[in-house]
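Got a structure for you, written out below as structure tokens; questions coming shortly.
In this view, the complex is presented without one of its protein chains, the others remaining in place.
In this document, chain identifiers A and B correspond to the written order of the chains, with residue numbering beginning at 1 in each.
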Amino acid sequence: MSELVVRDLQRSFGGVQAVGGVSFTLRSGDLLALIGPNGAGKSTCFNLLNGQLKPDSGSVRLDGTELVGLPPRRIWALGVGRTFQITATFASMTVAENVQMVLLSRARRLFGLWRPAAAQFREPALALLERVGMATQADRPCGVLAYGDVKRVELAMALASAPTVLLMDEPTAGMAPAERLALMALTAELVRERGLAVLFTEHDMDVVFGHATRVLVLDRGRLIAEGSPDQVRADPRVQSVYLGGEA
Amino acid sequence: MSEPLLTVDGLQAWYGRAHILDGIALTVGRGEVVALMGRNGAGKTTTLKAIMGLVERRAATLRFDGRDLSALPAHRVARLGVGYVPEDRRIFADLTVEENLEVGRQPPRPGAPAWTPEKLFALFPNLAEMRGRRGTRMSGGEQQMLTLARTLMGNPSLLLLDEPSEGLAPLIVRQMAEAVRRLKAEGLSVLLSEQSLSFASAVADRACVIETGRPRWTGTMAELMADDGVRAAYLAV
Partner (left out) sequence: MGAKVSTETTRPMSFLLVQALSGLATAATLFLVSSGLTIVFGVTRIVNFAHGSFYMVGAYAGWSLIERFGGSPAGFWGSVAAAALAMGALGAAMEIGLLRRLYRSPELFQLLGTFGVVLVVQDLTAWTWGPEDLLGRRAPGLKGSIDILDQPFPLYDLVLIGLGPLVLGLLWLLFNRTRWGTLVRAATQDREMTSALGVDPARLFTGVLFLGCALAGLGGALQVPREAVTLQMDMAIVVEAFVVVVVGGMGSLTGAFLASLLIGQLQAFGILVFPQITLVLVFLFMAVVLVLRPHGLLGRADEVPPTAPATVTVPLSAGRHAGTWALALLAILAAAPLVAGDYALILLTEVVILALFAASLHLLIGLGGLVSFGHAAWFGLGAYGSALLVKHLGAPMPLALAGAPVLAGLGALVAGWFCVRRSGLYFAMLTLAFAQIAWSITFQWYAVTGGDNGILGVWPPAWAAGKATYYWLTLALCGGTLWLLRRAAFAPFGYALRAGRDSGLRAESVGIDTRRFQWMAFVLAGTAAGLAGGLYAFAKGSVFPTLLAVPQSVDALVMVLMGGIQTVAGPLAGAVVFHLLESEVMSLTDWWRLVLGLIIVALVLVFPRGIVGFLSGIGRRA
């Protein structure tokens, strides 16, 4: 059982508060959606959690270990994986090699100067690609894949580090609707199978309400609602944020 | 019936390899305010950028005021009288308010209202008080007003307004709506992208709803307000 406890996270940019006092707890088995209008602070929130940005104040603890102040690669090593809103894979490598890189990194074998990288951890990489349905494209360059396929490679890369917590920034952006649901169904399966704790942002409300176990609603840097999908959907403040603008 | 001021059909656009728009179609008539609506990520911002020529685009039809825009770069589109107000404001922070306006200045154009800094300061009194101030020292609402004023200095006949109410305090949102209505009264046509139904219903004549880069619904604003099904399918939570 893992637990990511976020308390009173704050961050401003040039006097403008992007994230103002966000607190929540993410546990194994959670598939927690973070939603909100553009500019609500979702991406900033993510960057604070994985160490890309430093918060002005607040704490992020993974099973009691303080993550604030650690660089992204240390936070990753502690078991927090992440996927990016704008896909970030190693474009000059094949699909399999992308996953192999993560496995090599986890095994601390990156400084090897002799044995070809392509021959190391290939089998486990293929197994992970099989899991996300990308095994048939394992030897294609990542730079030529369709957008939705890159997203699936990202998921395989995130899984390769055997995380306990997975942060997914718009995992289905740019995918066709059917693909979106398939990817989130897969994610939900992985959550059950491996006891993952997943936090994701998402624009597609079908995805959010179809798969999330709980939903957080962020508006102008603050959490305005938290609860089950049905509770959140019924919340008048949430409705006004999405449809009204003038609360 | 005369040709609409802006006609878009079969508009495709890409960000790098990501195919964002797939067949957007819409029209804006003279003196009309049209709201381009849809959820986050539906492609509203990209649609405006594609019309302007700021992203890689292709279109079956992209005509403005009788001219084909589809092969023109952004500065040529702007000089034909299309004014673009970006969502992220992008004021020139190192320049003063007056200098920001100067960058936008273009010669007056027949058939479009002609603006001067003085006329704009009358429209946005807040800006008048800070004409020598640099953009770095302005609030979000003031920046939004300046972006709009700067674009108006080009004397456009069509305004592309990207998410004008986003991230603004309710009071500023009302001022913004008032400004859009005034511009319409001056004879300007407006295409605005908007997530907020209340803002759109306050200013727009018609709405065009898009999702995942495709057109889904178009009709008058009143029809949209009456159609719970469309709102639930494409706009609501």
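Rule of thumb we're sticking to: contacts are C-beta pairs under 8 Å (C-beta built on N, C-alpha and C of every residue); 3 or more make two chains touch, one makes a residue touch a chain.
Given the structure is predicted, the values throughout are model-derived calculations rather than measurements.
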**Request:** Using the touch definition up top, pick the residue from A:Thr25, A:Thr65, A:Ser92 or A:Gln231 that touches the left-out chain.
**Result:** A:Ser92
**Message:** I'm checking contacts with the chain that's been left out. Which of B:Asp9, B:Asp22 or B:Glu102 qualifies?
**Reply:** B:Glu102
**Option from B:Ala25, B:Ala93 or B:Ala236 whose C-beta touches the chain left out** = B:Ala93
**Omitted-chain contact residue, chosen from B:Arg150, B:Lys184 or B:Arg206** = B:Arg150
**Message:** By the contact criterion defined above, which parts of subunit B meet the unshown chain? Give residue numbers in ascending order.
**Reply:** 52, 54, 73-75, 78-79, 84, 86, 90, 92-95, 99-100, 102-106, 150-151, 154
**Message:** Take the complete complex as the reference. Which residues in subunit A touch the chain that isn't displayed?
**Reply:** 50, 52, 71-73, 76-77, 81-82, 84, 88-94, 97, 101-102, 104-106, 109-118, 120, 141, 143-144, 157, 160-161
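By our rule, only the chains that are shown with their structure count from here on.
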**Complete:** Cα centroid separation, subunit A vs subunit B, in Å, comes to 33
**Request:** Can you check the complex and tell me which residues of subunit A touch subunit B?
**Result:** 16, 35, 37-39, 147, 170, 173-174, 176-177, 203-205, 220, 232-233, 238-239, 242-247
**Contact set on subunit B toward subunit A in their complex** = 17-20, 39-41, 87, 140, 163, 165-167, 170, 173, 195-199, 212, 231, 235-237
